[in-house]
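The complex appears here minus one protein chain, its other protein chains still in place.
Here is subunit A:
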Amino acid sequence: MKLSKLTLCLMASAFSITGAAARADTIKVGVIATFSGPNAIWGKQFREAIDVYVAQHGDEVAGHKVEFVYKDVGGPNADASKAAAQELLVREGVKYLAGFDFTPNAVAVAPLTKQAKVPAVIFNAATSSINKQSEFFLRTSFTLTQIAQPAAEWAAKNGSKKVVSAVSDYNPGIDAETAFSASFERNGGTVLEKIRMPLQTNDFAPFLQRIKSSGADTVFTFLPVGPATFAFTKAYNENGLRAAGISFLGGGETDETTLNALGDQAIGLVTAYHYSDVHDSPLNHSFVKKLQELHPGSRANMASIGAYDGVELIYRMIKAAGSDGAKAIEAAKGMEWESPRGPVKMDPVTRTVVQNVYLRRVEKDADGKLVNREFATVPNVPDLGFNP
């Protein structure tokens, strides 16, 4: 028994030495996301965008080879996320963490990032408060306040007087509702009613009937992408809200990956968001083209751009600080670059990107594909929901 213990120890130490030698000039990036189950679309979009970035920029930065290690957590699952992060940090020796599609998955790794001094780049999770949990969080997606507040300002300036907000009854929905109604009322509008709809329901007819009879001219909504959005937009048309002239104002409901499934009923819906895959810039064209080339049939959406800019940020941090996490975070603060979504800047205080928010209308493009066409811009919006 003693002998076998000794051999085991030897084996373990030999393993760790060879491991260390092999990664002398490789910097590993651990990507924690959902690659399986009903939410697997997040992981898929992340990975494809990372592929595109690496194909365009190579896998070497300032003499370091960058390697991505993927870990599946199967959906919102804090335990799995923490264990995955621990494994990536302890065994794989990653110097950067990335991914994080759901808020609990990001919050669960906050203490680890502080202990290991490893920057964690959030590609999606959109609750403002996440970044307060650890000074090593950086976010290249958006926050709900960042979207809802400009939407309210734009609506108030463009003829909306009376609004009903109808959101899904869970934290992101409530964040959106709070930010929208506060800002809309500040700008002189009236919020007639705040409706919170159950997360699980797909029957929106009663809510929309209520909105119709309330005398509102606009309905502001936030729903998770998926069947709920589909049912809500369908009910919006079928209950005659469009015919009654009640305009629709949303956020991520017309996501590129599900937009075509919504069909013609989606045409004309107005949303405020930070990225559309038809954003008119050479950088975005080349991003979308490369994505089509590497993964035919895929469409870029907000998850793709979050991951693409996240990798851009990681490359920039590696260039500035190599594998020194604390130095990398300092270097990242205030970084500015041109992204396929437009100009972005890493806010030194909130550590969320400052970006343009676009007002878009769903249209059919030349090939008969539904797209979010941008028609107005609210420039340089920071994370307005961050109160340190």
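Just so it is clear, a residue touches a chain if its C-beta (ideal position, glycine included) is under 8 Å from a C-beta of that chain, and two chains touch if they have at least 3 such contacts; residues count from 1.
Going forward, contacts and distances are computed from a predicted model.
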Under which of the names "PBP superfamily domain protein", "phenylalanine--tRNA ligase", "Cytochrome c-type biogenesis protein" or "ABC transporter permease" is the non-displayed chain listed in UniProt?
"ABC transporter permease"
Among A:D169, A:E185, A:D324 or A:E363, exactly one should touch the missing chain; which is it?
A:D169
Residue of A:I27, A:L97 or A:A116 touching the missing chain in the full complex
A:A116
From the list A:D59, A:E87 or A:E185, pick the residue that touches the absent chain.
A:E87
Hidden partner chain, residues of subunit A it touches:
5, 8-9, 12, 16, 35-37, 40, 43-44, 70-72, 75-80, 82-83, 86-87, 90-91, 103-104, 107-108, 110-112, 115-116, 127, 129, 133, 169-172, 174, 199
